[in-house]
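Only a single protein chain was left out; the remaining protein chains are all shown in position.
A, B and C label the chains in the order they appear, each numbered from 1.
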Amino acid sequence: MSLHADLTATFTAEGAQSFRVDAEIEVERGESLVILGPSGSGKTLFLETVAGFHSHDGPVTLSGQRMDDTPPEKRDFGFVFQDYALFPHMTVRENVDFGSRYHDDTRDADALLTELGVGELVDRYPPTLSGGEQQRVALARALAVRPEVMLLDEPLAALDVPTRQSLRDDLADVLADATAVYVTHNRTTARALADRIAVMNDGQVVQSGTPEAVFHRPNSPMVARFTGSNVIDLEDAPSIRSVLDVPGDDVVALRPEAVGFGPEGDVRATVERVIREDATNRVTFAVDDVAIDAFADEAPAVGEEVWLTLSDDGAHVCRPPAASPV
Amino acid sequence: MSLHADLTATFTAEGAQSFRVDAEIEVERGESLVILGPSGSGKTLFLETVAGFHSHDGPVTLSGQRMDDTPPEKRDFGFVFQDYALFPHMTVRENVDFGSRYHDDTRDADALLTELGVGELVDRYPPTLSGGEQQRVALARALAVRPEVMLLDEPLAALDVPTRQSLRDDLADVLADATAVYVTHNRTTARALADRIAVMNDGQVVQSGTPEAVFHRPNSPMVARFTGSNVIDLEDAPSIRSVLDVPGDDVVALRPEAVGFGPEGDVRATVERVIREDATNRVTFAVDDVAIDAFADEAPAVGEEVWLTLSDDGAHVCRPPAASPV
Amino acid sequence: RGDTFVVAAATMGSILMVALGLPLFMFVARQQPSIVVEKALSSDVHRMLYLGVYGPLLAAIVSLAFGVPLAHLFSEGFTGQQLVESLVDLPLVVPHSVAGILILFGFGKGGAFPNVTVLGSMIGMILAMTFVSAPYAVNATREAFESIDDRLEYASRIHGASRWDTFRRVTAPLAIRGMVTGGVLAWARAVSEFGAVAVVAYSVSFFYPPAGGEVTTQHAPVFVYGTYLQGGLAESGAVAFILLGVSALIFLFIR
Partner (left out) sequence: RGDTFVVAAATMGSILMVALGLPLFMFVARQQPSIVVEKALSSDVHRMLYLGVYGPLLAAIVSLAFGVPLAHLFSEGFTGQQLVESLVDLPLVVPHSVAGILILFGFGKGGAFPNVTVLGSMIGMILAMTFVSAPYAVNATREAFESIDDRLEYASRIHGASRWDTFRRVTAPLAIRGMVTGGVLAWARAVSEFGAVAVVAYSVSFFYPPAGGEVTTQHAPVFVYGTYLQGGLAESGAVAFILLGVSALIFLFIR
């Protein structure tokens, strides 16, 4: 039940130029791969192509079996759509039972819905449900047919923050043992759910590896920025260059968690802005010509001059993508 | 230049039931009021009604002057829309200059766009711009006419996380001295930009006050949940009731920041889940029948038994809205 | 708010309303009841009404039966679609009498099917009606298909349904209103067709149950025209009045 997809597909939207997706992924049994990328990077198209909704070149194999010409109904995937895509003319139970007549061994709709906390909705119609409820039903519909691989397209994106957190917890449970490919642009979701992350940009996978590797050793400024690192061109920040032990003309990714500050330290900085986030404060410092973010439980005053301490293992040289083999 | 709106309006969408907005806000000169609420709570409709796009009952006053029957073009507001709403048939410069022929003292489009970091886009057309660029242009268009009050409808919602953070910083600069009403469902954005927060639900303002008050002293479980607190019914958690000094039958909001843990403490708990967020780990504990979130720099192992310490000033009794005068 | 912009627009709009509404008003106001009653009791008019409902119904059914598959292909897209689309929309831009001429060239004497008689026959009338009304059935159904989110069909396929099952369980139920609308539009268009029918089948013979055998009459708009030429405005007005009344009743019934 490992999935391997190495595909090339070209999409021509009406009135727009064509868009090319050309990427390779590999998922082992029981593994959750998260495809992380900005909107417009082609991650949804890639997932839909793997599912068989668009024609493509290059092999898609499931458990070693080529399925390039297999229609979607024969591919044994579950698919959860960003906008739910529930059948509006069927009840919740009928939605979840939809696939039962095409599969031998399906799960009971009522039991599955109860397990996902929406058992009382079985006789309602999807348009009357909230976003979070619809998404749980969509998840149940996909799980009901016991698919070999689950494909999930940003199932949390359209939800409110509290609903999102609660559904993310349930998704983590569901995905713990499943083989899954999960597409998102949210780095927290990616880190919460991924065994492995593939960062996608402009239709290509630009880096893939463990969450630890992708977040702490980004191979390009784009990946660094998208995973929340400070991206610092050392040419603009001589005082940082003197502290970090790297070649002089490089661009460095610096995790904000690795930046400390206090009355003593290595680099002089000014507090530019403090934003209260859930757990802590995000503090933006000005160092030479660059801005550096860090986190602090106690917020410093804006305008204050402080000293930063930079931890070497939170910094990583990220070369531009052209120079780095993907 | 203070704005006061106490309005009632009923909207009938096609095919849906009618929706009623009945809320009051007050903004002083130079103050930023953030209206925070879940999607569908009527915050956008409220803002559009203040701007004069929908008819309503009840007074809207700007600087003491009633403007219930004033058409939008005479109301002297700037408006930034969630989906940008740039004129697609005009260049960026023409968009920003749009209001200049109706106002005496407008700001120079090129200078303003340069200030917002998009000076090189003046001759482009909006459909060719990225979301972040479009939103900066929309901001410039609103600022160009030097409005007395800025109204902003989720200007960050449609943007990627990194773009959102960078634009949020610029918005904080712009709003620092402006009189503004800002609508969002994102509590981090709300806390970052607000002098005062009004929480909206089902077309009504259910609580309003400083960010500190709303986040730490929510007056209802809904507000508590929406601002990220743990909401605990003490009936389900006897071991917590014994620690906190509150009447027994109450519902308590508990900030996750106020929850510590270690080998010693007040309440026995099991680690249920750990999710890595940007700055820290979000740890979910099971205590009796309830789940409690906390933050931790070092992640504990799932399944581990620990002791929680609850700080009294992070806990607040939140009565259901019916019992609390708004 | 009654500002000048709205007033100006309302004034211009009202003039058009008068141009469209006044004829109907005067038409109703100027009817002579005695003639209307006389016509309403005439068996010629009854036959005309029967044919005027029944013929278009056949045309609408034919249009839907062949038009729905075509509409589904359109909504999915295929190569050469633009050419086929132009062909489907052709009857919308061809003058009505020319449409009749086209039918005679295509299916009449010396045309593609020598064994079929279209001139003055029921088959010819149905062909003429289908020719002008099929585009309505195709376009309305197509719009209904296109308004269905692609992802609903994806969801159906990925959960195991073939194309057939997807059409039967998801696409068709969601598009049923559009199909009904298309059928009604096609029927209404066929009812109102005058030119093509007048050229192809001015008078037709058909089996009329109350008479227990074949009778000859004209399609309703042709009948009205013939009455106008032979009997003048008042008589043809009475026939038209009855025709519109019956149409209105049928429309109310469908809704």
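Operating definition for what follows: a contact is a pair of C-beta atoms (placed from the backbone, for glycine too) under 8 Å apart; a residue touches a chain by one contact, two chains touch by 3 or more.
On a predicted model such as this, the values are computed, not experimentally measured, just so you know.
*Asks:* Where the complex has a chain not shown, which of C:Ala134, C:Ile158, C:Met179 or C:Val204 is the residue touching it?
*Replies:* Going through C:Ala134, C:Ile158, C:Met179 or C:Val204 one by one, C:Ala134 is the residue touching the chain not shown.
*Asks:* What does the interface between chain C and the hidden chain look like in terms of residue numbers?
*Replies:* 3-6, 8-13, 15-17, 19-27, 30, 63, 65-70, 72-73, 84, 87-88, 90-98, 101-108, 110-112, 127, 130-131, 134, 138, 162-164, 167, 188, 191-195, 198-199, 220-222, 224-225, 228, 233, 236-237, 240, 243-244, 247, 251
*Asks:* Contacts of chain B with the missing chain: which residues?
*Replies:* The list for chain B reads 48, 51-53, 71-73, 75, 77-79, 81, 83, 85-89, 98-99, 101-103, 141-142, 145.
By our rule, only the chains that are shown with their structure count from here on.
*Asks:* For chain A and chain B, what's the span in angstrom between their mean Cα positions?
*Replies:* Each chain's C-alpha centroid was found; their separation is 24 Å.
*Asks:* Taking the mean of the CA coordinates per chain, how far is chain A from chain C in Å?
*Replies:* From the centre of chain A to the centre of chain C is 53 Å.
*Asks:* Can you check how far apart chain B and chain C are, centre to centre, with Cα atoms defining each centre and the answer in Å?
*Replies:* Centre-to-centre distance between chain B and chain C: 55 Å.
*Asks:* Would you please write down the residue numbers of chain C that are in contact with two or more other chains?
*Replies:* none
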